[in-house]
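Of the protein chains in this complex, all but one are displayed in their positions.
Coming up: chain A.
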Amino acid sequence: MEVRVQNIRKEFGRYPALEDVSLDIRSGELVALLGPSGSGKTTLLRLIAGLESPTEGTIFFGDEDASKKSVQQRNIGFVFQHYALFRHMTVLDNVSFGLNVRPANRRPQAAEIRRRALDLLELVQLSGLEKRYPAQLSGGQRQRVALARAMAVEPNVLLLDEPFGALDAQVRKELRKWLREIHDRTGHTTVFVTHDQEEALELADRVVVMSKGAIEQVGTPDDIYDHPVSPFVYGFIGQSNCLDVTLSRGEIWFEDRPIGLRAASEPDGPATLYFRPHDIELVDGCGCLAGLVTAGRRVAGTRHLEVSLGRTQPPVEIELPPERASSTDHSRVAFRPTRWKLYRGAGDVARGSVQAQSSGIELAPTGT
């Protein structure tokens, strides 16, 4: 079922948690709400669930206005960060709970409830554990029980609050892949909250990046990573470097020299240059960024170098194939970003990318 959030505002006391947030979630989509703590992502999820009520605004489930309905009437599945399993009930009773509490006229037969619960436990790969209590399960198993319990009521939308937050790295990765498979098989419209960008980019069809109670950007993982619309998104998603630069007659200057990047249509003045560590090429000579390597780390297939561009600037990080980078400290390195973006004050003003080539450097800045 599609979910439309329209101009939602939420205040806790006098502190605004969300300001004028609108979001369309398509039917069957897997959407991630991504942001640092305090960005309002969990509040938005709880508003969709009906666990909180909005100060202003409307939420539609399909064509129905859900904002007037209570959480019981909305028929959602909610998975809590710490699972919130009923500790005095067996796994089977936990999963059947949503069906057992239905009024008699909508409640399936006891045998039918049991069959459905067992089917769900099979789906989440917990067959044979139905008689256990939550305390006798591992974290990953509890998480799956929580998911099966939420799916048992055949929810309009499945909402997950930091579903993998309390698990260790290995289990997280497994469950992530597994959740994607479950989603592809069952087709529930699913929204999950995370502060882990890797999780969001890997798992979601679309990612909603939030900051300070507002949505910064909505897009596919590719969009978000390759075309961040604001300095916040650039900085929050993936690794990035930012440098204070100056624009002069269409050329970008770093400290006292041009670095060979052009933003032709832009007026003169200060700006901030963003680029990712892997979007660089090594160059000879000048007209580029140059500095001393202060530290080098080998990370799997690449070498990460920390480069000091000057005493007043924070060091930048670049990534190179190991064979191209010497691991020794204090060697000199000259490079130039191949994909970059220039931000000025509030919004972005220019971005550019070049094909990394050994001969001739082509630059294609595009103003916005």
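Note that in this section contacts are C-beta pairs under 8 Å (C-beta built on N, C-alpha and C of every residue); 3 or more make two chains touch, one makes a residue touch a chain; residues count from 1.
Going forward, contacts and distances are computed from a predicted model.
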item	value
Name of the absent chain as recorded in UniProt (options "Glycosyltransferase 2-like domain-containing protein", "Methyltransferase", "Sulfate transport system permease protein" or "Transcriptional regulator, GntR family")	"Sulfate transport system permease protein"
Full-complex contact with the absent chain, from A:Ile8, A:Leu34, A:Leu51 or A:Ala263	A:Leu51
From A:Phe60, A:Phe80, A:Trp178 or A:Tyr225, residue that would touch the chain that is not displayed	A:Phe80
Touching residues on chain A - with respect to the absent chain	49-51, 70-72, 75-78, 80, 82-89, 97-98, 101-102, 133-135, 149-150, 152-153
